[in-house]
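One chain of protein is taken out of this complex; the other chains stay put.
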Amino acid sequence: MEVLRDLLRYDRRFLIGFIITVLVLLVFPLSLLSPYEPTARRVVPTNLPPSWEYPLGTNALGQDIAWNLIFAVRNTLIIGLLSALLSRMIATFNGLISGYIGGVTDRVLSTITDSLIVLPRLPILVFLSFVMRGQLSIWGIALILAFLDWAWPSKRYRSQVLSLREREFTETALFSGMSTFSVVTREHLPFLVPYIMADVISGFIWAMGMEITLSVLGLTSLSIPTIGTMIYWANYYQAILRGIWWWIGPPVVVAIATVIAFYLLSVSLSEFLDPRTRLQRIKVRPEMG
Amino acid sequence: MPEQASLLSVKELSRVFILRSGLTRTRIAAVNRVSFELAAGRPEIFSIVGESGSGKSTLARMLLGLLEPSEGKIIYKGRDVTAIRRRRDRLAFMKEVQPVFQNPFDTFNPLKKVETYLYETVYNFGMTDNVREADRIIDDALRAAGLSLVEVKGRYPNELSGGQLQRAAVARALITQPSLIIADEPVSMMDASLRMSVVNLFKELKERLGVTVIYITHDLATAYYVSDRIVVMLRGNVVEQGPVEKVLAAPLHPYTRLLKESVPKPDPKDKWEGEVKLATSEGVEYARAGCKFAGRCPYVQDACIREAPPDVEFDGRIVKCHRVEEIASGTAQPAQNGSAPPEALRSPKAGSQAG
Amino acid sequence: MHLLKRYIIPRLIQWLVVIFVGVTVAFIVPRLSPLDPVQNTLNRMAVYGLMYPEAVESLRATLEELYGLKGTVFEQYIAFWKRLLTGDFGPSLSVFPTPVIQLILQALPWTIGLLVTSTITAWILGIVIGTLAGVYSESRFSKVLETLVMCISPIPYYIMALTLVLLFAYLIPIFPLAGGAAIGLRPSFSWTFISSVLKHGFLPAFSLVIISMGWYFLSQKALTSTLVASDFVTYARIAAVPRRTILYRYLIRNSLLPQATDLALGLGSVFGGALITEVVFSYPGIGQVLNTAIFQGDFNLMMGIIILSVVGIATGALIIDLLYPLLDPRVRYH
Amino acid sequence: LPVDIPRSELLIVDQVFRYSVAENFNVWLPVGPPTPTRQSLITDTLWYIDQQTGEWINALAKSEPIYNDDYTRMVVELREGIYWSDGEPFTADDVVFTVQTLLANSGMRWSAQLNLFVSEVYKEDDYTVVFELKQPNSRFHTFFTARYDAVYIMPEHVWSNVANPMQFRFWPPVSLGQYVVRDADPAGYWELFELREDWERTSVGQVVGKPGPKYVLTIFYGPNERKVIAMAQHELDLLIDLDIEAFQALINRSETARSWYPDFPFAWPDELDVRFIGFNLDRGDFYADRDVRWALALALDMVELQTEYIGGVARVTPIPEPGTPLLSQYYHRPLESWLKEFTIMVDGEPFKPYDETVPQRIAQWARAQGYTVPDDLEALKAMFGIGWWKHAPDVAEKILLSKGFRRNAQGRWLTPDGQPWRFNIIAPPDEVDTFRLALGAADQWTAFGIEVDVEALERDPFYARNNLGDFVATSAWGAAGGGLANAVVDKWQFMQHLHSDYYRPTGTPSAAENNLRIRSDELDRLIEELGAISPDDPRALELGQEFMKLWVENMWSIPLVSFKKFITFDEYYWTNFPTSENPYGQPLYWFIGSKFVLPHLQPTGR
Partner (left out) sequence: MSLVRAESLKAYYITKAYGVERVVKAVDNVTLEVRENEILGIAGESGCGKSTLMKTLLGIVQPPLTVVGGRVVYTVDGKDVDVTAASPQELEGVRWRHVSYVPQGSMNVLNPVRRIKHTFRDFVAHRVQRMSQAELVKWAAEHLKSLGLPPEVLNAYPHQLSGGMKQRVTIALATLLKPKVIFADEPTTALDVIVQRGVIQLLSRIQREEKNSLVLVTHDMGVHAHLTHRIVIMYAGKVIEEGSTAKIFSAPQHPYTQYLIGSLPVIGDKEYRVSAPGNPPRLDRPLTGCRFVDRCPKAMPQCRQAAPALVETGKDHKVACFLVSPEEEKESA
């Protein structure tokens, strides 16, 4: 809490990011209040511009864009966060094991990781969703995205661990009788936390971009509202040509705002969590000759 | 000495590294057929000294089981350390042999409280399961190292001074009541006054708790001050080994002599005379077939460059030198005008040999 | 000799393994598709004309043969490797029997032109601006710049591309809507052709530059900040070494190596095309071909492109790894 | 746009898609290269039927096919005075060579089908070709009779030297149409055609007697919004189709752009397919029950579907046959009285489901939108179709209750085994009306208490799922249950696929277009009888009408509306496109038959 207060008070980036994030996160409680089912169509008159009754107007499918947006953001957040968390979990696990245990294990895991890295992700992603479309719930998308997005972070974590392994405290831990598992999770993981934090955000941003890409190509379940499917439908009904800005505008703006907010949060958080600055905050490190 | 009486016996221990740099490749025997024995039941401080890159840390890491030897054996209380595989055996070994590292600031994870490691050690080695009891054990260990639990409790590494940290490190090592502590340059990062306090601590450990300490350093003055026996290493080889009073007070090997002379004496009236000749790159010396010191030795002869010198027992110590007797008797003549041996100042590029 | 044995050969083996795995995945993934290319063809033919059911059956057999889809998956896999090793990617299924390689080669110049240019531009811009921002990290300009990059680069690419199209092709129509060059122009070295290509390529390239520059910028800035704080730069500053020297010879030169890896990977992935870019900007290139391949269930074409980009990226990484010791005097590898 | 060609001589048409292989004109390959527009400009076949007028055109053939009595032999007399663009005369040798080449190369288009029937083909003289058939076929000429396309004739003098016809690129092509290729984009975005100087020596020259635009440029601009912009900027004269939103955006921007009608309902309504929602009848569940399908049909509100979902622009049809002026003359209008009297039994009570007020109600809606529509009922029927089924959810409810369905506390339907009733409709989003009708049906059924969702699929997976029967409901098009729409009275072409010989169970690809897995002895009988007679036999019409009735009774699929297209043109540079005011031919410029329409275009002089 104190941390939060400090960050809010002293880091403007964090403040901005925080406010937007809170607003964005409001969609979760708000979505419970919706008078409509998320997938319902024809519940309001079509194609109305914003008004008091429909603050963001309505779309050609007969949906209230404001509520639709709330569901869309919620679902996109779920996809993005789930995929980012999942992939970083795999990455962390793989990176830590690979980096710490080394040897044959490392070689095998690294080869797998490297092979995944050279695979062109987008084509495969597009292809997979093309194949599995229809069955692709938001969880499904999150899973596929997660599967395709753990290799790079894993490689980064691995190299981090490699250098941490050389640090003396690793050996202190070892000689304190800690098991491999404890060394990895309790000694090394805390150092990775800021990286992972920042990485989860970039994973989120990637996943969100991919969700939008896939949806815009029409490769997801189109009746589930997400930022991507909103744009899809707006495009489908020629919102741009017809100047229906209240349909195409909100998802675009919210997408940009969310991404920036998360990014700001990650930058200031990882700066805050960075061991160097963290130490600085506690006490100046005495140097020795 | 019968096998049982030996605490640690190192036999013909070697470790080879292969270094590649650019297009070249160098083979380095960072530890080359090193042998020594520490007796059980007779605690001592055993120093290993040598200039930078002489293989001290490599040796220490092998002794601790952190690095696989290329050849040779390490027998601790009758067990081959290199053959330990199972975690239970490793724990048993670690209970007996504990390290103290060079950089007190890096010995503990800066993100965790120092006491964590103390408790970990207590619990993992089954010293006790009881919290109170653990506190007591830790406090005892800390007191033995000149600290106390209250001073340490709740503190992060950066809240303690270097000296305190190094003491905490020693205390942690003491928790398991080890028979052997291996300290790799435990004071090199410290200023003079801290140095003495840590070194004094080792002395106390030996005397009060009967712990044998392997003290690795390049500070000859403290080595002399604390240790009983000493080993002098040069490019992976032990060149002189014996009781510290003999080896350092009256060194026989020219390298030991050089080392000793190079220690600046804290006395403005006693300054160096003559200029020292410095080593060329490590690689050249490691690569030389003969005596690794040949490039710098004032008594160098052709044989020194060609052949590795034998271990000669002399005056209660073992010296690795072709001309030890002559030198001891003072009859050895320095090489002509003390000039540079062939490869003394080669261009740095030639420093490592194309492999 | 040892270098060869100890370094180059293992690295080459790793390269081969990675490619092997990648290619195998490329073989498997399309086969996960419920789409049967033969049936696809039949379906599509049925849309256009009368098909007697008996005729369908005989055609199905013929097509299976022609498409190389006879036999078990394993047999197909073996046959696939045999063909691949002779450099044959097989015929495209959607525009049978045009060889896949021909489709790829036809699109490749556009893609390479677009992606190589934009990758390199983004790289150089990112490095230069990133370095300046890293050096003058306290200056207002640098802060504004950083905020700008920070806010632009994470924007989902599709949205960015869409916005550009909206702005510069619809609202302010200064750039053409589609294609790689104006109609009626054939590739030549004339100014008309080149300027047309530039005009058509500008927006897609611009969008790519903006997006990828962000990454280079941020990483370069981070590298530079580390370097600026490093001992040798501090020392040079204390010694009042001229700023330009510090900038070029100390900061940029030292950060170039890690950045070169990124560049190599970036260039290696050129062969995969830029799917979204090419779709959004209607640009003729590999991405466009891939798009068609995916939506028409053209296995062979998909595999061809995926394999090409796997090889591209793996080779990019290989080359940079092999060159690294030559580029960086320090590198020691164990 | 090409700099060196005056715009007044250039017709720019939408290329439909980008050609992935440029410079390949081997149009005899199984699925490619893609042919739109090319085929009408540079290829030719024997006969055409204009689907707008139903007119039979002898193109390369001089006269209609001549069959022997048992339909095992067809003789074709060819037109003289037709030349290839390289100056070679077109003769019987070309036709014989084409057929023989196709017969010999089993992977080529039409090969499999020709092999099914042709035992021998030879020329009697330079302008007479004889086909000997393996089995009687009174409709063998349909292979050479174009609606979209038909067997293209190859130049023997070029192809006889070709070693492997499957690999041959035929570039630059030698043309049999009135145009030649002048230039083509290697990237596949555009192709430029030029009128032959000797255009009179082609079938078009001889039949129509007028040249078309001097140059035709086909170009692909990308998605619809780009085409709209291009047309608004007068950089596109003719485009294939738009969704209603894009179309409206276009006419808001351009004074000169229009489609078939000058005003509402704008679009060309005479395409030959029907949009329908079909169920897989072979899943062993209640969808196989005719009454359930009837209940579903009655739960739909056609007026709302036609207006709110597709903008009022299409003709409704209760039978599986598009209500084009030509076809409704034979089917819709004559069946009207039958439809009115048609009765189904609901829980033992008779119920007349037909609702003839549908066109009026659509017109009402249109007026409310501010469109002007005729008051005359006949004109409305021509515009919006004759009528459809009543929106009778109460009746539907009764049917379902009688079948063991129940509503739960929330009013949602439970199937007879007590499960919530839910299903998906598969539909491809790029087939705009199909997709929107699916959305509409899903919305209406959901409102009725069934959980229905639409599963959007790309074309290929959509085809594949249909083909395998991997669906509960599909929103598709075609001749109601598959088969091929045609512009003739004879319905054999689309009925024959439904013969139970071609039935395949769910999970195996359907052998013909019987994706709905219909099986009916009565249907078999109709098909067999029709197949045995000449298409010109008056009995053919009777059988066709019987087929329609049978369909309605069984409600094998729910036909919704006729296929319409926003074929849109810009009259800024060119006029006299076929329109509702002047429906002289089909506006389908990418069909091979459009070659007979293009010569009618006139420059505006701009």
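Residue numbering begins at 1 within each chain, and the chains themselves are lettered A, B, C and D in the order written.
Heads up, the rule we're going with is that a residue touches a chain if its C-beta (ideal position, glycine included) is under 8 Å from a C-beta of that chain, and two chains touch if they have at least 3 such contacts.
All values derive from a computational prediction rather than experimental measurement.
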Contact with the hidden chain (one of B:D80, B:E133 or B:D191): B:D191
Residue of B:M94, B:V114, B:M127 or B:A221 in touch with the missing chain, whole complex considered: B:A221
Options B:R88, B:R132 or B:K271, residue touching the unrepresented chain: B:K271
Residue touching the undisplayed chain, where the options are B:S57, B:Q164, B:S179 or B:Q241: B:Q164
Hidden partner chain, residues of chain B it touches: 51-52, 161-164, 190-197, 199-200, 218-222, 224-225, 248-249, 258-272, 275-276, 278-282, 345-349, 351
Residues belonging to chain C that touch the chain removed from view: 230-232, 234-236, 238-242, 245, 249-250, 253-254, 328-330
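One rule holds for everything that comes next: only the chains that are shown with their structure count from here on.
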Separation of mean Cα positions, chain B and chain A [Å, integer]: 50
Per-residue multi-chain contacts in chain B, two or more chains: none
Multi-chain contact residues (two or more partners), chain D: 458, 461
Touching residues (chain side chain C, partner chain D) in the complex: 34-36, 39-46, 48-59, 62-63, 66, 92, 94-98, 102-103, 106-107, 110, 170, 173, 177-184, 186-187, 282, 284, 288-289, 292, 295-297
Contact set on chain C toward chain A in their complex: 14, 17-19, 21-22, 25-26, 29-30, 32-35, 150-151, 154-159, 162-163, 166, 170, 269, 272, 275-276, 279, 290-291, 294-295, 302, 305-306, 309-310, 313-314, 317
In the complex, chain A residues that touch chain D: 39-42, 46, 60-62, 130, 133-134, 218, 221-223, 236-238, 240-242
